[in-house]
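Just one protein chain is left out here, and the rest sit where they should.
Letters A and B mark the chains as written, and numbering starts fresh at 1 in each.
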Amino acid sequence: MDSAATNAWKIFDEVKPDMKPKEVMEEANRCLFCFDAPCMKACPTHIDVPLFIKKITTGNMKGSARIIMEANPVAATCARVCPTEELCEGACVLNDASLPIMIGDLQRHTMNWAMKNNPQLFEAGEQNGKRVAVIGAGPAGLSSARELARYGYQVTVFEKQAEAGGLDTYGIVPFRLPKHVALWEVEQIKKLGVSIQTNTEVGKDVSIQAVLDGFDAVILAIGMAHVPPLGIPGEELDGVFDAIQLIERVKSGHVTDRFSGKKAVVIGAGNTAIDAATCLKRLGAARVQIVYRRSEKEMTAYPFEYRFAKEEGIEFRWQTQPKRIEGDENGNVTSVVCAPIMLGEKDASGRRRPIEIDNAPFPMNTDVVVKAIGQMRDVPLIEAFDLAHDHGVVAVDPLTYQTSNPKVYAAGDVIFGNGKGEAMVVAAAEQGKKTAQAIHEQLLSKI
Amino acid sequence: MADLHIDFAGIKSKNPFWLASGPPTNTGYQVQRAFDAGWGGAVWKTLGDPVINVTSRFSGLNYGGQRVAGFNNIELITDRPLEVNLREIRETKRAYPDHAIIASLMVEPKQEKWHEIVKRVEDVGVDGLELNFGCPHGMAERGMGSASGQVPELVEKQTYWTKEAAETPVIVKLTPNITDITATAYAAAQGGADAISMINTINSLMGVDLDTWNTIPNVAGKGTHGGYCGPAVKPIALSMVAECATQPDIPVPISGIGGIENWQDAAEFMLMGASSVQVCTAAMHHGFRIVEDMIDGLNNYLDEKGLASVSDLVGRSVSKYKKWGDLDLNHKVVARINQDYCIHCNKCHIACEDAAHQCIEFYTESDGTRALKVREQDCVGCNLCSIVCPAEGAIDMIDQPSDVSMTWNERQRLISTFGG
Partner (left out) sequence: MQEHQLYLDEKQKIDTLLENNFCIVGIIENLSGTFVAFKQAEETGNAPQATVQLLIPETRKYVTNLLFTSRLDQSVS
């Protein structure tokens, strides 16, 4: 039998095939070219969808790519990971009349062309002498850097990882988003003269004071951190993993045999849980179960992710609360003991409150437990900047993205939370753009 | 089941669907396949002195991802010897005695040339003759085809020469590459034609290749104008049929040709006065089997309309075709948007705003959704919004009552009595 490692090139290929050329033309020609199109409004970055599609039909691929990337600097990524059925495609006027245009796939087609042909789409603006530091080279940071460079700012991006791209490079499974896609987007931004300093952690490799003093404005786009502890016994056993770290390792090309033939339990039912579960399956796990304390209705994974997981053979155990992880004498995981849950009244989040059914715990035999119950915040860094925050969610002015320190702006997942906004790549990209605009407006008077 | 038989100027056919002269009727093999598929008749690829063709020959006009909205060719008449064609015509006619075979002919505008070919072709048993005064390319440079078809005197004279020798009905096929087709149609009738057919192909250059800057199609990097046909030419052909059908001094049957793809197109031509129809491009695009739905669809349509025979359809719309000056100025329609069917693409709004009379406006419904409404008093009833609307039923053009009809001609007569 082939090992997972030798098959890596295949198992981690993009799941969804590119559209075939004829498919592209048929689909692009089906677009009605709506006026004041709802798809454009539904896109958080407001890509002029009818126009980029029209350009596909006329063979103007460079123009098509420019329209897309003008609005969204990480559009190749978004074409792959956006919940399009809830955004552009969900708004398509053809939903009721026939079938919505496959906008995401068409965007991917154009972006594939751009990645292959590498046209010069944008140029840096004339230098205005101002310097901006961006902390974090994820979608929000990259998007703001690209816009600022076009305005003429000298932009330095600090990234603690070895490669830029943030979540796009490290946090989304390769069979949905190959790493080279995110890195191509990074390259486009570098081409505008943006300096991206990787392996550079602000607060450690470069001091916060140096950043605050050395730049005219600072954008905090540090995203989120690792999965928090479950807070149950047995979490330290060998075989317990953090979903984010697991995906990060796979994304970095670290393919291991250790899950081959194993049973795995993933705790949580968000998009990261599904990414981790499908990843384990591809790494050879014999059985992967997702346990979630609420029901199918409350899960936060997108419908298309959920569909994909089921297609991949992932099992779902709803209304199941892990109580403790048990191991053998060698410290290896053997089971998760769970309690069944019933759902009560709606809580503050609008979801029904899980209530544990007493005295009914049951064991689920497993070799692997993966935690995917959300992400922590880098509170120490936020506090080192002395920024107002709520449990690690940085407070910003909704219009200017300014934090409690007027020189420091924040965008992306670091300001997502507490029911505000959506943790999507596309939302981060838009926030990056808007932050750049806000900085430009603030500093314009000083240029 | 309605009766689809026709008697077109004495040529009998079990249905009105004939293959037009062209590549699909090049050989006996093809025509026999067509008859097997159900075609009622075929006009054989034009006979004349054999020619030499070039490659390539055809090109298609694609529109919005659809192939062959239009079609053009620079192929000439048959490139096979007359004897070979005549042998195959004889064989085919023997094997398919109930099908109509019409020989298309093109020779130099000389009396003896016409006499000779008519005699030889009729000897093998054709049901009729069609004089090709239409092809705009190649042969026209040699004084034939549309070169003679554009000159009414030549049309009349050659028709007359043909009629001197012919024993079977003579159809004159007219070129659309002329300002007023009724001039040549009249000349054909004067020359004694038993019928006319229209249209032949339209002068065209299909395109220029944006990479090589060659013409489309090209022959070793060079190109020439060709004959244009296919669905895109249907409205042109239909208007020419209508022009001839409404002329009392062109009292001959018309065979309609030009962009006919299905029974609906055919029915339109027949309503406008054609009593047979000819098809070429659609057969080239899809094969002979398309005739099955033409026959079936026309049959069902006639049943639905309560017509016993296809001939009952012929000409029923002719009286509705008028000069502009005889149209009622007081007739008024206005657009109305049906919110139940509107999909909110806003194409009607922008079309009206940019290209018509700026009378389709946004408003906000009580539930906060945005919708469009026609400001009817400013609507001129141009139809543009309903044309661009992709949602069936979303825009209706509503008749507005008017008391009295007044045409432009009536109005001008009235004004003239007031010194205008």
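By definition in this document, contacts are C-beta pairs under 8 Å (C-beta built on N, C-alpha and C of every residue); 3 or more make two chains touch, one makes a residue touch a chain.
Quick caveat, the model's predicted, so the values are computed rather than measured.
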Shown chains touched by the chain that is not drawn here: B
Of B:V208, B:I387 or B:I415, the one touching the omitted chain in the full complex: B:I415
Options B:T212, B:N330 or B:N383, residue touching the unrepresented chain: B:N330
In chain B, positions touching the absent partner: 329-330, 357-358, 375, 377-378, 403-404, 406, 410-411, 414-415, 418-420
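Just so we're on the same page, only the chains that are shown with their structure count from here on.
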Rounded Å distance between chain A and chain B, as computed from the means of their C-alpha atoms: 58
Footprint of chain B on chain A - complex, ascending: 25-26, 28-29, 32-38, 57, 93-94, 96-97
Residue numbers on chain B that touch chain A, as the complex places them: 64-65, 343-347, 349-350, 390-391
